[in-house]
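Here it is, the structure, as structure tokens.
One chain of protein is taken out of this complex; the other chains stay put.
Each chain carries a letter (A, B, C, D and E) given by its place in the written order, and its residues are counted from 1.
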Amino acid sequence: MLRLSTPGFERFVQSKQFDVTFGGGEANVAASLAQLGLDAYFLSKIPKHEVGQAAVNHLRRFGVSDRFIVRGGERLGIYFLETGASQRPSKVIYDRAGSSVSGLRADEIDFDAVFEGATWFHWTGITPALGPTARETLRAALKAAREQGVTVSCDLNFRKKLWSPEEAQATMRPLMEFVDVCIANEEDTQLSLGVEAHDVDVETGSLSLEHYAEIAQALKEQYEFKAVAITLRESISASRNGWSAMMLDDRECSPAYRSSQYDIQLVDRVGGGDSFAAGLIYGLIRETDTRRALEIGVAASALKQTIPGDFNICSITEVMALVDGGGSGRIQR
Amino acid sequence: MLRLSTPGFERFVQSKQFDVTFGGGEANVAASLAQLGLDAYFLSKIPKHEVGQAAVNHLRRFGVSDRFIVRGGERLGIYFLETGASQRPSKVIYDRAGSSVSGLRADEIDFDAVFEGATWFHWTGITPALGPTARETLRAALKAAREQGVTVSCDLNFRKKLWSPEEAQATMRPLMEFVDVCIANEEDTQLSLGVEAHDVDVETGSLSLEHYAEIAQALKEQYEFKAVAITLRESISASRNGWSAMMLDDRECSPAYRSSQYDIQLVDRVGGGDSFAAGLIYGLIRETDTRRALEIGVAASALKQTIPGDFNICSITEVMALVDGGGSGRIQR
Amino acid sequence: MLRLSTPGFERFVQSKQFDVTFGGGEANVAASLAQLGLDAYFLSKIPKHEVGQAAVNHLRRFGVSDRFIVRGGERLGIYFLETGASQRPSKVIYDRAGSSVSGLRADEIDFDAVFEGATWFHWTGITPALGPTARETLRAALKAAREQGVTVSCDLNFRKKLWSPEEAQATMRPLMEFVDVCIANEEDTQLSLGVEAHDVDVETGSLSLEHYAEIAQALKEQYEFKAVAITLRESISASRNGWSAMMLDDRECSPAYRSSQYDIQLVDRVGGGDSFAAGLIYGLIRETDTRRALEIGVAASALKQTIPGDFNICSITEVMALVDGGGSGRIQR
Amino acid sequence: MLRLSTPGFERFVQSKQFDVTFGGGEANVAASLAQLGLDAYFLSKIPKHEVGQAAVNHLRRFGVSDRFIVRGGERLGIYFLETGASQRPSKVIYDRAGSSVSGLRADEIDFDAVFEGATWFHWTGITPALGPTARETLRAALKAAREQGVTVSCDLNFRKKLWSPEEAQATMRPLMEFVDVCIANEEDTQLSLGVEAHDVDVETGSLSLEHYAEIAQALKEQYEFKAVAITLRESISASRNGWSAMMLDDRECSPAYRSSQYDIQLVDRVGGGDSFAAGLIYGLIRETDTRRALEIGVAASALKQTIPGDFNICSITEVMALVDGGGSGRIQR
Amino acid sequence: MLRLSTPGFERFVQSKQFDVTFGGGEANVAASLAQLGLDAYFLSKIPKHEVGQAAVNHLRRFGVSDRFIVRGGERLGIYFLETGASQRPSKVIYDRAGSSVSGLRADEIDFDAVFEGATWFHWTGITPALGPTARETLRAALKAAREQGVTVSCDLNFRKKLWSPEEAQATMRPLMEFVDVCIANEEDTQLSLGVEAHDVDVETGSLSLEHYAEIAQALKEQYEFKAVAITLRESISASRNGWSAMMLDDRECSPAYRSSQYDIQLVDRVGGGDSFAAGLIYGLIRETDTRRALEIGVAASALKQTIPGDFNICSITEVMALVDGGGSGRIQR
Partner (left out) sequence: MLRLSTPGFERFVQSKQFDVTFGGGEANVAASLAQLGLDAYFLSKIPKHEVGQAAVNHLRRFGVSDRFIVRGGERLGIYFLETGASQRPSKVIYDRAGSSVSGLRADEIDFDAVFEGATWFHWTGITPALGPTARETLRAALKAAREQGVTVSCDLNFRKKLWSPEEAQATMRPLMEFVDVCIANEEDTQLSLGVEAHDVDVETGSLSLEHYAEIAQALKEQYEFKAVAITLRESISASRNGWSAMMLDDRECSPAYRSSQYDIQLVDRVGGGDSFAAGLIYGLIRETDTRRALEIGVAASALKQTIPGDFNICSITEVMALVDGGGSGRIQR
């Protein structure tokens, strides 16, 4: 998607320039993985015109291969972003009806080529919400991934502007059969899968770890996930958030493990969840201890929230320095 | 429409910021008329969200009343603009499918209120190209205008991305019955109404006045226009254009009259035609000699092309200074 | 006034560009009221040149009617602003001697037209400080407002660069007879009206509610105000302030009521008091419980301080969301 | 003066930022001389506040000594600049009533220190136009300069916003007794000294060299100038000007000599006359052939008009390269 | 190289920001070829730090493969650029002593991998000027290319800051044995190879086609080139240049053929020669008529000079439109 954001803390009606970048759930994960040092491919459909080309170039610039990007369709999805501060929340206005990717058909993709030698396939709950064509294409991709023995992760990522909880659940539940690693935030499990988060006030962000452990347990059993990871954001204000995550699996994160917590002065919180997913995927591929994988996910996404734009432009060295205790922010000369 | 343009002479794939302004045919005419000192109203439909509000605010800022703007619908049309230079042409990418105005229904407008006391109604060929709903609403507006005795002008404004010449002609021809003043550029008469411009090379812009006089004559007779005005752009390069116009009517512009010619160092040529229409309308309302009305249109639009953005931010004093010979650009202290 | 501020946290001597916007006490209140959804008019005098026109356009853009703005005089008042951070305070340099509004005469205004159908008239202590002409014009306006039964509010707004406490008190005290709602900050009551605030250290901002309740009581009795509202700023640093207000009236704010307190990460604190006045006025017009009116004032002005520029560009929906508990700053998609 | 200009080709009512620099006749000459390699001092009065300090710093940055700048008074003069293009002229709005320099008294200056060892004193017709105090201070300076045997040049620089031709002539004529080198543009001689330029159309800039030679002759005789230099600007448009000068003296420029002519694509024409004066002064001090001095003045000022801001930031090496034929603009690596 | 350029027409001493991009002879050719649609690889050495990474990302963004870029060494070469206007020339300050690429050794490159399946190898005269290590590495590359039967082109590109004509000739002459296509500008043949260009005034750019044809003939015979192409720049001013080229080969350009001539309003002339080389290479690979190959080179480089930055961001469609007569710069909607 094309992201158009107001500079500084300007409101939409004040701006004479929009900062231009590109992002969106899966693209953000791919870019983040590429920054961490893995080979990353982005599977999507993008219009042929120059604004579409700019999106492709942006992915290439940050190391994502454009090999499997289909070019065509009418338009690039757009979202407008206004960054909040203190008591004033950030705002997102979506303008993505009719985007090229919503019309991407399965027959436009060579799944054999896509999954040959692939290790991991990641998708988010936004894709099936884009419409029936996207939904079918996704289902075909998931089947192909399964056949190739590729590990699949899904970030539930419920978006209320795209569909209702009822629609989401009807679509998402059957797709969970293809998922190995389920990633969610505080609200997603309830909205996308109907697993309720009792007694949680997501507005104030007072968090009950026990509660989320129960939800993770329920999800894991119901859908036979290998792992369930939930990000935990404490919204102190639009300028400052607490940030951590928990994970439940059958390995080091059993019982459920809660990561380190970060007190973040926010620069740009968009893409926080995606960078968490990327860090976690990296960790699950490269680390032996899944608790450390979770810590990588949380540290990576804490750093992301200090970087402008959707992408997490952090090397694995930088992430590891934070995991290993370097949160003091001392200047590096 | 939201206009997003690359700064300076950057190409789309280079930009990290887009300049933000708002424009579009009829809005540009309304804003230009307000700058010239007339009361101007803009009739359209704009979404309720903050980007839509920014469009409304932009109109208010430049003196256009928002009294008849309907708020609602899904999205604001967008166009992307890259400014060319020398041998490199400017480029426009439209992204306006599904815009709110394309769904504006006649029953959402109180035509009695709109036309009560109104002097003039201006529309462009873009509106009926937006789809059947816009077309019907336009037809209703034209009928109401006629009933109230309001003078109507139309800028043919053919857009090949919106429809084919055949579609355009099928729609536009019947609408001409409501038009008093027909405004066109070199190509429009052929594409929108099928009146051919023989022997004209619009690419190089070598212009034959006699030829356009014939076309104007044909148009005037066929549709019983009170006046036909045609802008004449000589495209020397993307940095420099010749600019003039001709008009045929039953008054001072009979026989056809060609205006002064301006050699323009282009700053922003978008909106040139709209500012011509506005200047001409102003002149036809306020001046007694229609040749002077034409000169006002041409001078106003020459100035527009030195101003960034779609709107012609020029006072009538400034336009008159140019009409009366002040093209030397001497600094005014 | 034309406001010229250094970008980011630059000092005056560093800047190569100034951010340009327009503001000033009463203009800020008018714009804020228009954003909240009320009809707002600004009564002033602004020079005819283009910089003056830009000021008028800015007001129109944000919904303020320019119907009663007189055009003429020599210059637009200017203020230069440097935004501080942490231990470094923000700085304002005024350059408004000889501004057009200081020469606005009563005979230039049609008070009948101004107050016909009006509900509320707001002024600040800056206006009479601009000189004898402004003072007399204000007095004439207040008389006319009273005759029309318009409610009047005054923000005392003492400015030491414009006059001494002695001059202020000699002028302001007699004008209080026309005031229904008196608005002040911690220092204003002492400086503008001579009602002392014992034992308060405004530098550090340690606040004694009892103390301000006493002052409000004294003011209310002496001048027979319907309500006295005092904003309470705790200056922790140039980056962070505590913010609340108290009000005393004969309704729900009797005894004195202190609002919710906000811990604000400041983006732009200029105009905080004006947005409070506007929020309070809105609340007193639209709400039945005056405590809620005060909460609207405080919430509106908390939001203002997160927005660049003098104007509080917030909808009533946004303010109400904060009043009703939405201070967590969660992103709104 | 503080110069606030709109970026690019924006009109005043469009700008959200103003470019900030500092300039003004005598300051521009001083800065230009410093860039050319001479010791230069600026004699003025500037307020103590930080915006005043920024002006002082700007002069220091470009090599002008602040040793004789008096600090005090109320305000720094301001001018607003909008850069035109093609048929649209540049515009200047002055806001300098009550500036500190207009109140500079002779007793605030130690003329002995100022002129000790000085070679040249330059003033412009703007200074005496600022009011009686500035006029008297100037007269005192001129007397002191004469007593010290310092050469004096004057750029007549008539400004119609400051005074009428009648006022100007009454003041300027007596001051000519102190002037050795008189510098003027096409209009100044008539407006400031009443020496008429018959048959010249300054708007279109068609120039008659003979005519200007006559004027120079008349001036030289009447006021016993050692040299009279007149700049000749042909205003083709706001984007392109012809530029040259002529001079009459008793040396190599007798009979009157016309310089090379430059066809300039304008970047910023403000300060063109000042940079001419500086180049000429430099040439008269350093060169033996006064025709070469004139060529230096014209070349320096041609270069100035390609540089943003009031100051001519050109080394003498660069000026000489142009004088000696390097006008092809080939890149220098 | 890191390119740091002043914004707009600012001089070095005025700028508070530098525009950042990346470029340099061979990189520019690679990027241009990638934009035209060919697979392009860049062979160089770039430091590991983040500024080096930004250079790599820039290449990837514009489609150049980073597969053969060696990472290491101390620093990235830098050049500072100031864009001239009218009579004021552009200026380049080089700061590339000790750059990583100057220390790139042949043993750091796997030439088999580099040239496997390669069609063309392009180098410029800047590389051997960087020092003995770069020279040897280049020689090794040329040998490997020859062995693989890869066509080799060389842009002579003499840089007087790097070496003297004598040094250049001593180094370049022996390297010509490996070259198939020799590309030069007006001065290069004399400075790099000692083939004199009699009677040509490169400053004013008056060009004698016959003369260049003779030089090309001499070069072709002496070094047995398959083709010799010479760009012909007429420096009218820093804002406007004439631009064309001539070529001599044994095919359609025998006798020597001169291309179309373009009158260019310059936006950014840096990289003009590189984009010519790329266009010519593209043409020689894809076209059957070598005159058309030359026209592609000239048209591509004419377009480049209207685009900011070193890279020629033009599609082959755009170049062909210009070759086929579309130089009128008409807006493309």
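FYI, a residue touches a chain if its C-beta (ideal position, glycine included) is under 8 Å from a C-beta of that chain, and two chains touch if they have at least 3 such contacts.
These numbers come from a predicted model, not from an experiment.
Residue in contact with the omitted chain (choice from E:45, E:75 or E:220): E:75. Within the complete assembly, residues 4, 7, 11-13, 15-21, 49-51, 53-54, 57, 74-75, 78, 80, 82, 91, 93, 95, 97-98 of chain E touch the chain that is not shown. Touch with the hidden chain on the side of chain D covers residues 57-58, 60-63. Contact residues of chain A toward the unshown chain are 62, 262-267, 299, 302-303, 305-309, 313, 318, 322, 325-333.
Operating definition for what follows: only the chains that are shown with their structure count from here on.
If you compare D-E with B-C, the chain pair joined by more contacting C-beta pairs is D-E. Between chain B and chain E, the centres computed from C-alpha atoms are 44 Å apart. If you average the Cα atoms of chain C and of chain E, the two centres end up 62 Å apart.
Of all residues in chain A, those touching 2 or more other chains are 11, 13, 16, 57, 91, listed in ascending order.
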